[in-house]
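Only one structure is covered here, and it is reproduced in the block below.
Note that one protein chain is taken out, while the other chains of the complex remain in position.
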Amino acid sequence: MSPDGRHRSLRRRRWLERFLDGWAIYRRNPLGWIGLGLLALFALMAAASFVPPLIDPMYHPMAGVDPEITSSMGPSLRHWLGTDFMGRDIFSQLLAGARVAFLVGISAAFMSVAVGTAVGITSGYLGGLADTLLMRLADMVMVMPALLVVLILAALFGQLNIWTVVLIIALFRWPGVARVIRAQTLTLKHRPFIEAVRVAGASHRRILLRHILPNVLPLSFLYMTFRVTSAIMIEAGLAFLGFGDSTTVSWGMMLQWVWKTGHMFKAPYWLLPPGLCISLITLAFYLLGQAMEEVLDPRLRKEEGGVG
Amino acid sequence: MGLWRYAARRLVQIAGLFYVILTVLFIVFRLAPGDPVERMVDPSMDPEDAEVLMAQLGLDRPVGVQYLYYLKNFVSGDMGISFHYGEPVAEIIADRLPNTVLLFTSSTILAAVVGVLLGKRASWSKGRSTDTVLTFSALATHTVFLPWLALLLIWLFAYRLGWFPITGMVSEDVWLDPGATWWTRAVDVAHHMVLPLASLFLIQFGTFLLVMRSSMLETLKEDYILTARAKGLPERVIRNHHAAPNAALPVLTTIGLSLAFSINGGAITETVFTWPGIGRELVLAVSQNDYPLAQASFLLIAAVVLLANLVVDLLYAVLDPRIRY
Amino acid sequence: MPLVVVDGLTVGYWTAGGMAPAVEDVSFTLEKGESLGLVGESGCGKTTLGKALLRLLPPNGRVLAGEIRFDGEDLLAKTEAEMREVRWGKIAMIFQAAMNALNPVHRVGDQIAEAVRAHGPGLGRDAVRERVLELFRLVGIPEQRLRDYPHQYSGGMKQRAIIAMALACRPKLVIADEPTTALDVIVQAQILDEIQRLQRKLGVSLVFISHDIAVVADVCHWIGVMYAGHLVEHGPRDEVLGDPGHPYTRALLASYPTLAGLRRALEPIPGELPNLLDMPPGCRFSGRCSRSRPECRDRKPGWSVLSPSHRVLCPWAKEDR
Partner (left out) sequence: MAAILGRVRFAWLVPMVLAVLGTAGPSSHAADLLKVGLPDEPKTLNVFRASGRWSGRVLALMYQPLLVRDPETLELIPWLAAEMPVYDPEAVTYTVRLREANWSDGSPVTAGDVAFTGRVIREFKVPKYYSKWKFVTRIDTPDDRTVVFHLSGPKAVFLSRTLATPIVPAKEWTRAVEAARKKEKPLRSLMNHRPKTLLSSGPFVLKEWRKGAYLYLVRNDRFFGRGQEIAGRTLGPHIDGILLKFFGTSDAAILALKKGTIDMFWWGIQPGYIEDLERDPNIQLYRCERSALYYMGFNLRKPPFDDVAFRRAVATLVDKQFIIRRILQGMGEEMDTVVPPGNQLWCCPDPRTYGKGLGRADRVRAAYRLLKEAGYSWDVPPVNDRGEVVKGRGIRYPDGRPMQPWTILTPPTDYDPLRAMSGTIIQGWLQDLGIPASARPMAFSALLQQVKTRRDFDAFILAYGSLSLDPDYLRSFFHSDNDKPRGWNMSGYVNPEYDRLAEAAASTIDTQERRRLVWQMQRIVAEDVPYLPLYNPTLVEAVRKGRFGGWVKTLGGIGNLWSFCELKPL
């Protein structure tokens, strides 16, 4: 085996070992279990969201209406959670909402973490003026109340479609990640093994990609779970206030429908499920993050404010 | 003293950041499609009338000139006149700000105090049922969807039980009554404030509790805690005198960092409870294209956030003797 | 009557894999005014032993068997409140990693005063202050540093402050856990001298824990060598150093360069400490021992008594000399 190959297989083994060790720690965290369980449930819902429209077009969450029901009805055998004000099935909307929540949460989180990691590594590795500028920018973006910013943009530039919302959320939620990754990069930068690689003449790109990135990735991954919660909350808040993408069935949008059509206080079967789902999926990702945090590094500084 | 030099340097930085925000905001608002005049006209008005209105609102000038005027006026404290109120923006904000400050500071202080105390308690009994209950309820309130929670609170406490008013900040009965004393009026406002305060408190205190708890757990692993224990100090002294002050420092940072989050929550709370504060005014102004008001409210919020972070950093420096600038 | 009697002490930690014994069947005594050096590789249980003496084990740690008698009293039988009296009042501890043993947010003087006050409740403000100043003079810290915070101290000074703190209540026993590890060589020497000087001057007993046998050799009357939770050799300094009975002690001595000016080739000890959860049933050093015999692995080793005060946990100690 070539030295490089051995190195790689060694590293792979280390990764696997680390994963298994981590899993061993994770397994002992009951809250982590609850989080995983809830997420599995929501994932199941998201997957199941494709089914109802196949059974009958009236179960289409957006366009389908029950031909016999013209107002909001309570749960029945035909509609497990009842119907909304125009006779659409709430249960299939709820399922579709799970899909959207995952979509929004994970894609926004992925983007913001990708940006944050990139900025953090660059900033920490380069140092100097680039570092100062990037971190000042991060400071500025970090303290801005993201929901209000998205609200302003949504109100000014027209109703945003769901991907625009995702993009904006991502653009406003990277600085926390960038800061942590930067700090991590700084400590890594001065570790002997990096110094050694540098002395051995490795390029910056190689150092960044092969030696620093793999070491900060677990941390980025951890932050993704926290970002997911904040993205879901922002999207839901936006939709609730009526600035969401009204062609998408998200839970926030469902709540907005309840609210705006005056069913808030008389259709608990319609009001409770979406709110509960938003809260629970946020909780689930949060618990997952917490448990993972314990695994990855208990001394990590907590960055709070999941919803902001 | 280095602290003042540091504060001065940070202030300059903040001024720079603020200028950037100011400019970005101006550009964003001007780039936005839609002009505020169109919402003020009805079919009986001629297009020429709308042009007159545009000119009177100062929207007909070139954008560069508008920007310069904007800067000039801003520096002189004139934030323009609200399109819809026809009042100086500064006055509207001055009118709303105390309400927000009242709601926001009391909820933050309450949440911080309760969160820190309970966090301390939770960490101290780590692994026991007190800890589990506290941690879990903090997590649950921390992640609950705020507008939903607020509406449930209204439904239950204001509507079903009738303990509190549904929305608003004052009840006219009390304020129209010539015999009402300042005390009854204060109680009236407090009465209205309970539910919005409760919802803001609920989502904030979880953050504090969780941060305090984990920070405390970290601190408890430190050698000086072992030293303190070896010194034969009572548990209470170790907890309150040795662990808590060190553990509370990250909580301070959290206040700064979670401010943006709380402000989001504040705006939603104010909107749902019709609390006449800045957050609600901003949401309204934004949706009605009241540029001057929306811009000024947002700038105010940005300024508050930036300054609050400075204050947090300075406080940190004062409280943690290790930090010297 | 000896000041400290440790008899058959066994301490374990609850871990995910089960109960891990960190200290097993350790016995020794220490007379008043004398000093014992506990030496061994990191992880051998010496710090656990030190903490067990003060009953300061972490929440998952338990004393499983044995007895600790201090000044004739059974420490393990005491309540937590009674124990608080013993801590610092009678037994003080100097922790390893001196950097973190002082609380960063309190002034050094206050932290020492706190110890003074905790065990002398009747003392007035001035008396406490006077005592703290006295301690500062004792360890050689200038008075004006009283109001400084720990981070303003140098490493050596911090360690002096901790020593001062340890002496605050005139304890009968001081447990020093790697007090010099984090310091550079010169400061280390100063601190060791200081400890020795104070120990003689004040007549306190000392349990000195270190991984560095050279340091221990400098300071202590007695040396106890620990390996994987066992006390494998215990005896007077000169006997242990001059005539080590346990192969591990010998290896340890061989791996240190500067002892008594000897210039031998360094011999690192091959192998690693065994996993606490998975100990060989017999001698724990057998896996690394150059003179290991087949039965060593399987049979519990017995004690060899080399002199009335020098015993070794190796049945072959006499033969292999």
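Before moving on, here are some points about what is shown:
Order as written gives the chain letters A, B and C; numbering starts at 1 within each chain.
Simple rule for what comes next: a residue touches a chain if its C-beta (ideal position, glycine included) is under 8 Å from a C-beta of that chain, and two chains touch if they have at least 3 such contacts.
Remember, predicted model here, so these are calculated numbers, not experimental data.
Under the touch definition stated at the start, the shown chains contacted by the missing one in the entire complex are A, B. Across B:28, B:90, B:158 or B:311, the residue that sits in touch with the chain not pictured is B:158. In the complete complex, the hidden chain is touched by one of B:17, B:79, B:103 or B:118, namely B:118. From the options A:81, A:103, A:194 or A:241, the residue with contact to the chain not on display is A:241. Looking at chain B, the residues touching the absent chain are 32-36, 38-47, 49-53, 55-58, 81-82, 84-87, 95-96, 99, 114, 117-118, 151, 154, 158-159, 162-177, 184, 187-188, 190-191, 194, 271-272, 274, 276, 280, 284, 287, 289.
Mapped onto chain A, the footprint of the missing chain covers residues 62-63, 65, 70-72, 85-87, 154-159, 241-247, 253, 256-257, 259-267.
Note that in this section only the chains that are shown with their structure count from here on.
One finds 53 Å separating the Cα centroids of chain B and chain C. Computed from the mean C-alpha positions, the centre of chain A lies at a distance of 24 Å from the centre of chain B. None of the residues of chain C touches two or more other chains. Those residues of chain A lying in contact with chain B across their complex are 31, 136, 139-140, 142-148, 151-153, 155-158, 176, 229, 233-234, 236-237, 240-241, 255, 259, 264-265, 271, 274-275, 278-279, 282-283, 286-287, 290, 298-299, 301-308. Note for the complex: chain C touches chain B at residues 54, 56, 83-89, 92-93, 95-97, 100-106, 114-115, 118-119, 149, 151, 162, 165.
The touching residues of chain B, counted against chain A in their complex, run 13, 17, 20-21, 28-29, 31-34, 135-136, 139-140, 142-149, 151-152, 155, 159, 203, 207, 210-211, 214-215, 218, 250, 254, 256-265, 267-268, 271, 279, 282-283, 286-287, 289, 294, 298, 301-302, 305-306, 309.
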